[in-house]
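Heads up: the structure comes next, in structure tokens.
A protein chain is absent from this complex, but the other protein chains hold their places.
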Amino acid sequence: MKSSISIEMVMLLAGLLFVLGIAGVIIRKNIIFMLLSVEVMLNASGLAFVAAGSRWAQPDGQVMFIFILAMAAAEVSIGLALILQIYHQHKSLDIDKLKEMKG
Amino acid sequence: MNNLLWLVPALPFAGFLILALAGKQLSRVWVAMIGAGSVSLSAIVVLIIGISFLSQPPANGNYSQTLWTWMQVAGFNPKITLFLDALSLVFVFVITFIGALIHIYSVAFMADDKDYSRFFACMNLFVFSMLLLVLADNLLLLYLGWEGVGLCSYLLIGFWYENPANGYAARKAFIITRVGDTAMAIGLFVIFYQFGTLAIPDVLAKAPVLWHQGAQMATITALLLLAGGVGKSAQLPLQTWLPDAMAGPSPVSALIHAATMVTAGVYLIARMHIIFQLSPIAQMIVAVIGAATLFIAGFSALTQYDIKRVLAYSTISQIGYMFLALGVGAWTAAIFHFMIHAFFKALLFLAAGAVIETLHHEHNMFKMGGLKNKLPVIFWTFLIGSASLAALPLISAGFYSKDQILWYAWASESGNPLLWFIALLGAFITAAYTARMMILVFWGEAKTEIGHHPGKLMTVPLIILAFFSLFAGFIELPHNFGHLTLFSNLLHQVLPEAVLKAGMNTELQFQILAFLSTFGGIYLAYIFYYKQPQRIEKLKQSGFVMNLYLFWFSGWGFDKLYNVLIVNPVVFIANINKSDVVDKLYQGITFVTIRLYRFLSFTQSGSLRWYIMGLVIGAIIILSIQIML
Amino acid sequence: MILIYTIVILMGGGLLAFLLGQWNKSLPRWIALCTVSVGFVVLVSFWIERYRAVNIHLSNTWMIDYRHDWIPSFGISFHLAIDGLSLLLLVLTFFLGILAVLCSWNEVKERAGFYHFNLLWILAGISGVFMAMDLFLFYFFWEIMLIPMYFLIGIWGSENRVYAACKFFIFTQASGLLMLLAIIGLYFIHGRNTGIYTFNYFELLGTAISPNVAFWLMMGFMIAFVVKLPIVPFHTWLPDAHSEAPTAGSLILAGLLLKTGAYGILRFVLPLFPEASRVFAPWAMLFGVIGIIYGAILAYSQTDLKRLVAYTSVSHMGFVILGIFAFNELALQGVVMQLVTHAISTGALFIMAGMLKERLHTRDINQMGGLWAQMPQMGAIAMLLAMASLGLPGLGNFIAEFLILLGTFKANVLLTVIAAIGLVFSAIYSLRIVQKVFLGPSERSYQVRDFSFREIVIMAALTLSIVWLGLYPQPVINTAKPMIMKLEHIFSAENKNMEKENPSVTPLNMHKYLVNNKE
Partner (left out) sequence: MSGNDFFALTPLLLLAGSSVLIMLLIAINSSHRVIQLSSLLLFIVAFASLFYIQKLLPYNIEPLLIVDGFSVFIMGLIIFSSLVVNILSYIYFEEKEESPKEYYVLLFLCTLGACVLAVSKHFISLFLGLEILTVGLYALIAYLRVRHHNVEAGIKYLVLAAFSSAFLLFGMALIYLQTGSMEFSMIARSLTSLQSLPPLFLTGLGMVLVGVGFKLAVVPFHMWTADVYQGAPAPVTAFIATASKGGVFAVLFRFFIMIDGFRFKVVILILICIAIASMLIGNLLAVQQKNVKRILAYSSIAHLGYLLVAFIPGSMMSIKAVSFYLMAYFITTLTAFGIVTILSNKEKDAEEIESYKALFWQHPVLACVFSTALLSLAGIPLTVGFVGKFYILAAGLQAGFWITALILVFSSVIGLYYYLRIITMMFAGQKSILSEGKKANPIFYMISVIALSVLTLLIIWFGVYPSTVMSFIEYFRLK
């Protein structure tokens, strides 16, 4: 079955999502939202993989996507655990407050 | 006799070693015995050698003894070789003989000094170095002696080290002579590359072969050697150290700064006379330097109040005469004057030392006076010395030596009337300041109480020296007055005869002029300092005279000139650069590094969002580089 | 094997001193003394035996040559060899080593074990430098001596020691790494030319290198050596290191570490890059002369005694570089003499500064003065050393400086004359030392004792050797001769080529007119 959406368009979307994710990470101060934005970036990469896989008509892209999902899940779970701890310690989720180490 | 030669320098050196290593443990008597004894023994050895040399002149005109080869590098192989010919013999004789007398004198003179053994150690070392200087067969060994005497001069000028002024004078002497020495060292380089050796006989033998008359190389070499001589002999323009060198004990002044070391320049030029002969220009410069020095120093001597400074300037002036003689080619006259001068100047210094000691270390002549009757021995010996210095006609040795020089300054081939006139003027001034000194010290009323009288150990050397100051002149009499040439005959084995201009045979007129100038000088002093001292006061009213007086008094302002031109700038640069400007460069690097660190560490702000920004910017840079290229 | 033993003895002795120093304070110094003395005796007897057995100045071979594979994949071998120059410097190393142990006999009371460990390892590193005939090995030893020296200065130095130690380390390390680059560069060039990849000195000799590359490679070597030597403007580590180091440290710095720089130039720079050296020679000589004058002027203005002596080293080392790049036997022999005599005389001055510090607790010469009254022996020795430093004939330094200037005169008259002015300056600063410290009025009323027996032994050894070298330097000259002849041979051929090219008269080639009569 021939796709009606061209690869370029999908890649463009993926790139857009990726840049949006970057922007989100940079702009947001709340750690949860930062994690969220990172997820967006990861998914953008996943999308790119899927698109690439479909270009070469291989399943590899989709396999990769599943791996990415799994990895993102693991990451988020640890991330959330850490966020809990941070909230516990700092009573805040503002990333800019986490500046104890520098120099 | 040949193999006794090494004993001459070795004896004083042994004395030095014993005194330096064990001086603290020895009693004063032993110190004196070793100190004076070693030099006296050396004098006896010289006497033995000298007699044999004179009675059975060696075939080639010299004794030489090689002790060992100093080093052998690439064709440069100076040996430690002693070499004695007539010229050296005169010097060796003067050094050991006068040296021995001065040592004996010092036994009494220094009797109360706490550094008795140090004094004799240095004196012995000096005699050793000086002997090495005149006995050296090659220029490098000569240079060793040359620097060695400089060292001893330094040590002895600053002998009373507690006073920083003495130390300053000592360093001044060393450093100024070092300037000349350095030039001389360069001269040695030139000689080595020209002749491939530094051995004096070889150099002298090769020079006329290699260089034609007036060769440029000869001039360069001669001038470089001259620079060494000028430094050591306190001639213009390196004369400023000698008056200050009077800070040392009087025997030191007598031995080093009158009789021997300061005449090393004369020896060097006489020794290397062939090179000088090859360069008329250089020889002319020698003569001019001599004339100018004798003139300048004479006027300075006229204005001093410190008795030793008077004698110091007079020494400079008298060596000026010797240089003048060397410059006009009157080699033997110069050496003759050297010998006579050694006698009378040593005498004068020793006598002055005795006076100073008797007057409780009073140097100022204006505070002396009236000693004529109180210290008869000193007075008479001093008078004889002064007569010789002033070249009192006929009866003093100084007359015969100086007269020769005056005559040659006019009559020799390279002499000229101007030189002669300056020399004559010099003789006039010499007589004036000598008479002034005599009058101030011995006539008039006593201004300072005298202490104890000098003992036998001090007076006997004075008397012996006075004897020579009177009679040593008779071994060399003018043409028209006995024409005795014992001394020059001896020296003509080594040194050439002075060549006279054609038609010069009216020596008598010049002698009369010299007569007149001497008496004129004495009369002048008599008028101003004895008869009518108020005239001096009157003269001092005038600003011009006063300024002139101060100008002469300060040695024609040379010290000030050198301070302004050389010393102060160097010291200034040294002091502002004390912390080393180059280091600032590295401090700058450190500074930049630390600034960079500060900046970079500022980027490590700890803010996660900032880090992400950094990461993104890095990514953008990389991607844009990749896309662009 | 004697070569390996000397290094092993030192290193082993160091370790032993370190370990035993934990439970006995005085044992380390005895161990150190024995170790160094054994090495000294072995080397001296070897020297004498060689000197007697063969005409040392004629033999053209290496006395000992030991080689063992080390890192074969890089063509690196453990290659030690000595010729006369190395032997001289080795003897010097052990001689000063003994004195270094002796002069820190009472100075070092704490951590004596580690102190002597460092001392012996420095000596081991220096010995290695003088023996290594594999460039990698050379660099290896070159760096090895730094760390213990760093500790020596940094732990036992005076107030500002850390700064000085770091400065020393960083200067030498930075320059050393550049040399490493040059060594590796040379290695590859030689490898590409011949297919033999090796760091062996003998193989690398005569590597054909394009002039431009050769120049830069040479600069890599040179920078390491001139920093060590040191040459203005790379000298600023030296005053700091010297003034802060403990006495033995200063002694070794001045006596040995500086010499490794000169040795490096003689051994590596000139033979490996003859053409490039020739091109660089006028500049090197110029820097040498600048060093002579600049160091002397700086020495004059210092008030810290050790700093003053340090700057005199800068000045004296200027003569070394001047002489080396004159490329003739006279100057090179002078350089060898200068290395030996400067080590002795300046080392002695540093020891004396240490002794004064021990007694007066200051290095400021303005606070001294009039010490002669209480310490005439020390004063007399100081006088002699000052005279040595200003180049008084009869003492070793004179021979050195005279030969250097004599040799240089042939190569460049103008620079020689300027360098000779340095002799006047050396008189100024040397006499200033004596004046400020021993003469003049007493600044404070001290109660100080003169030399102890141990100090007399140290000073006697030093002064006797300096006088010996001044009056009969022939053993040193003969021993160094084969090496110097080889060097001169390299350059004499080129000399002739150069002279034909350049007929015009300038102040810089005036020498041809001053020296040409002979040829």
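Order of writing sets the chain letters: A, B and C. Residues in each chain are counted from 1.
Note that a contact is a pair of C-beta atoms (placed from the backbone, for glycine too) under 8 Å apart; a residue touches a chain by one contact, two chains touch by 3 or more.
For clarity, every value in this text was computed on a predicted model and none was experimentally measured.
Q: Just list which of the chains on display the missing one touches.
A: A, B, C
Q: Out of C:Gly97, C:Gly154 or C:Gly394, which is the one that touches the chain we can't see?
A: The single option touching the absent chain is C:Gly154.
Q: Of the listed residues C:Glu143, C:Glu275 or C:Glu358, which contacts the missing chain in the full complex?
A: C:Glu143
Q: Which chain A residues touch the hidden chain?
A: Residue positions of chain A that touch the missing chain: 7, 11, 14, 18, 21-22, 25, 31, 34-35, 38, 41-42, 44-46, 48-49, 51-53, 55-56, 58, 60-61, 63-64, 67-68, 71-72, 74-75, 78-79, 82-83, 85-86, 89-90, 95, 98, 100-103.
Q: Touching the absent chain: which residues on chain B qualify?
A: So the residues of chain B touching the unseen chain are 593-594, 596-597, 600-601, 603-604, 606, 608, 610-612, 614-615, 617-619, 621-623, 625-627, 629.
Q: Which parts of chain C are in contact with the chain that was left out?
A: Given the touch definition above, chain C has residues 69-74, 111, 136, 139-141, 143-144, 146-147, 150-151, 154-155, 162, 165-166, 169-170, 173-174, 177-178, 180-181, 184-185, 187-188 touching the missing chain.
Here is the rule we go by: only the chains that are shown with their structure count from here on.
Q: When the C-alpha atoms of chain B and chain C are each averaged to a single point, how far apart are the two points in Å?
A: The computed centroid separation for chain B versus chain C comes out at 37 Å.
Q: Using the average of all C-alpha atoms in each chain as its centre, how far is it in Å between chain A and chain B?
A: 96
Q: Where the centres are mean C-alpha positions, what is the separation of chain A from chain C, in Å?
A: 65
Q: Which residues belonging to chain A are in contact with no fewer than two other chains?
A: none
Q: Within the complex, which stretch of chain B touches chain C?
A: Of all residues in chain B, those touching chain C are 20, 24, 68-74, 76, 80, 118, 140, 143-144, 146-148, 151, 154-155, 158, 161-164, 167, 170-171, 174-175, 178-179, 181-182, 185-186, 188-190, 192-196, 210, 217, 220, 570-571, 573-575, 577-578, 580, 582-583, 585-586.
Q: For a test of understanding, state which residues of chain B touch chain A in their complex under the given definition.
A: Residue positions touching the partner: 601, 604-609, 612-613, 616.
Q: Can you list the chain A residues touching chain B in their complex?
A: Against chain B, the touching part of chain A is residues 22, 25-26, 29, 34, 95-96, 98-103.
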